[in-house]
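Yeah, one chain of the complex is gone here, protein chain that is, but the others are all in their spots.
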Amino acid sequence: MNMETPKAAPNKPVKHDARGIAKVALGVVAASFLFGFAMVPIYRIACEHVLGIKLSGEAADAAQVALMTEDKSRTIAVEFIASVNSKLPWAFKAEKARIEIHPGALTEVWFDATNESNAAIVGNAVPSVAPSEASPYFNKTECFCFTEQTLEAGESRRMPVRFVVDPQLPRSTKTLTLSYTFYANELATKQLSLVPAPVGDVAKN
Amino acid sequence: MAHAAVHDDHHDAHDHKPQGFLDRWLFTTNHKDIGTLYLVFALIMFFTGGSMAMIIRAELFEPGMQLVQPEFFNEMTTVHALIMIFGAVMPAFVGLGNWMIPLQIGAPDMALPRMNNWSFWLLPFAFTLLISSLFMPGAGPQGGWTLYPPLSLQGGNSIAFIIFAIHMMGISSIMGAINIIATILNMRAPGMDLLKMPIFAWTWLITAFLLIAVMPVLAGAVTMLLTDKYFGTSFFNAAGGGDPVMFQHIFWFFGHPEVYIMILPAFGIVSEIIPTFSRKPLFGYQAMIYAVASIAFLSFIVWAHHMFTVGMPLGGELYFMYATMLIAIPTGVKVFNWVTTMWEGSLTFETPMLFAIAFVILFTIGGFSGLMLAIVPADFQYQDTYFVVAHFHYVLVTGAIFAIMASVYYWLPKWCGNMYSERWGKIHFWMSVISVNVLFFPQHFLGLAGMPRRIPDYNVAFADFNMISSLGGFWFGASQLLFVGVIVHAVYFSKNRATTQVWEGAHGLEWTVPSPAPHHTFTTPPVINDSMLAHGDVTH
Partner (left out) sequence: MMSIGFSRMRRVLAAPALIVCSLLASTAVFANPEPWQLNMTRGATQVSRDVHDIHMLMLWICVAIGVVVFGVMFVAMFRFRKSKGAVAATWSHSTKLEAIWTIIPVLILIGCAWPATTLLLRMGDTSNSEMTVKITGYQWKWRYEYVDYFGKQPNINFVSSLESESNRARQLGSGVNPADIKVDGYPTYLLDVDKPLVLPVGVKVRFVITADDVIHAWWVPSLGWKQDGIPGIINSTWSQIDEPGIYRGQCAELCGRDHGFMPIVVKALPKAEFEQWMAAQAPAPAAEATATTLAPTTAPQG
């Protein structure tokens, strides 16, 4: 086969602007650096809208929940798992470990937390639902996980969770697990000791 | 180090090169010198990371803890990986790209020579920082090279040093990549159309795009680790509402393309060597380029196959399984094309060809285990076991490293003007290829039998294969001293002068300049005719 005729004049390299290319490439670099950070929100959006995992711990839209009707033809088991991070000296349990409900019914369950230390501590509950595919069907209208919880030394608190399981939940899902893990909110706990100056050994945990 | 300097005497008059050592090496803007610096640096790092591997294999020689504490063992696995990936394999490829791409496309130098100098000289500082972290109070990095939080944030301040080292390596790689893109797009000699370029230049062009797309993502991910540890953010901290799994997603969004960054230039090298020693054009030149481009594209959409056990929803697992399996198709095309290139050729088996053939076979074995790993239900068993260790060492050691060794034997006569000792090159090859299989093949069995990776000690049931693996490891490590011996001999002592073409079947512009390549080449662009093109018929 024959060579194509060179596009540029012979003995002269095809001279574009190398700096121009470098600038474009640096633009790509900057964009992908930002993309790395953008993946944080993108990940959440993708989880919720593509993979159907709900990551946000926010309250469900009340109007939407009100539209759900109870589906008495189905019963699903909901299990409650209560965990405490080992850095937080609290006791925490679900009053009922397992209930059976109909999808669409507004259900209330209670959790008990006790601060076993001798200082006031702020804790945050991190929710998680298994199987993860079921999480968008799990609508909480009220939950102690929406806000941080402050327990005085030795204080116990009974905390409700109200939720509706969407009747659209795939029929194959028959058991749901709702898990809460309480973590110490160290920053808020520190501020607690600064403002009203209660006694206590916060540093211990 | 200054090997090219000894051959000053037989260079022609306009081969000006700086005479002082610092002028020559520290302030160099010459692509060949910078290429040499990269390659020497990569070799030093290869032995540094290799000695850590020797410590790992020594501790794993038999059950029970004999030599090191678990903390130190974890430091070794972490730093071994970081050094081998960022210090040995990647700089070696950048060095080869620096040396060969201008020669292959008929350019006088890289497009941005001063940036080229900077991108190399960042590396020694980055790795000093990285290795110094081993001596920090509060212990070195122990969280694995993947730096998964929360574990990686548990230790002392060494993580900050690792992160800054990664930032520096990243900047260095990005600058190297920009330079290669600018060189290839900008500096090709007239008539060197993109689809006439040697395939090594092509694979590097695609690799460079991968680099500028994903290295900044890694930089972002480790920056978030840094702010999580020191500035109270909660990107990955479950207690603060973050998600530890998200780090893995971001990390592997970088990490999987990174895997291909370490293998695509190797594909290019093998696609140069096999036609040369088959004396036959590369089969399916364009198909090879499309295959590399599709592998590069697929690498962006398969990352979560590294995380099948994190509890992704079924839909996600299925998607990542299917996408990962797709990679087998372009990879298969490449392997089939290499084999077909050899068919009806006129084969000779010099050391570069031996390494290239070993690459094709052993990389394919690594590809097979990769395909098995893509199958999610089976991956639930394989994940994080020695089966995975065996898999990625097959693709990285007998893949990337063997290709680098092949390329060193292939181009060394062009670099230094002397032939290496074929006899000792072959001894090095056979030692390496046997020992590397003794080293890594039994690790498949260990993983299948149930041995997790990254453990310093194990049950006696795993003892025998671990001992075999360790013996293979020591043998492989020792064999690499031969490699250094062959190189030193060729550069300083060999009396066997290389011809301009070096290899009978070699085609391409780099084989039209004298051996050793003069300090400045193609200062006036070459007039290219078809016989100079690397791959003969370029219509396909």
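For reference, chains read A and B in written order, and residue numbers begin at 1 within each chain.
Here is the rule we use: a residue touches a chain if its C-beta (ideal position, glycine included) is under 8 Å from a C-beta of that chain, and two chains touch if they have at least 3 such contacts.
The structure presented is a predicted model; accordingly, all values stated were derived computationally and were not measured.
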Left-out chain, listing which of the shown chains it touches: A, B
Given A:Arg19, A:Lys72 or A:Arg98, the one touching the chain that is not displayed: A:Arg98
Which of B:Pro108, B:Pro150 or B:Pro514 contacts the chain that the document leaves out: B:Pro150
Contact residue for the chain not shown (choose from B:Gly49, B:Pro198, B:Gly255 or B:Pro281): B:Pro281
Among B:Ala461, B:Ala478 or B:Val527, residue touching the chain not depicted: B:Ala461
Omitted-chain contact residue, chosen from B:Phe47, B:Phe336 or B:Phe474: B:Phe336
Missing-partner contacts on subunit B, residue numbers: 61-71, 74, 142-144, 148, 150-151, 154-155, 238-239, 243-245, 278-285, 287, 309-311, 314, 317-318, 321-322, 325-326, 328-329, 332-333, 335-337, 339-349, 357, 360-361, 364-365, 368-369, 371-372, 375-378, 380-381, 383-385, 445, 448-465, 467-468, 471, 505, 535-537, 540
Hidden partner interface residues of subunit A, rising order: 79, 81-87, 89-94, 97-98, 116, 126, 128-132, 172-175, 177, 179, 181, 183, 204-205
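Here, only the chains that are shown with their structure count from here on.
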Of subunit A, residues touching subunit B in the complex: 1-4, 6-19, 21-22, 25-26, 28-30, 32-37, 39-40, 43, 51-53, 55, 57, 85, 124, 126, 130-133, 181, 183-185, 187
In the complex, subunit B residues that touch subunit A: 106-108, 111-112, 115, 174, 177-179, 181-183, 185-191, 193, 212-221, 223-224, 232, 235, 238-241, 243, 246, 249-250, 253-254, 311-316, 524-525, 527-530, 537-539
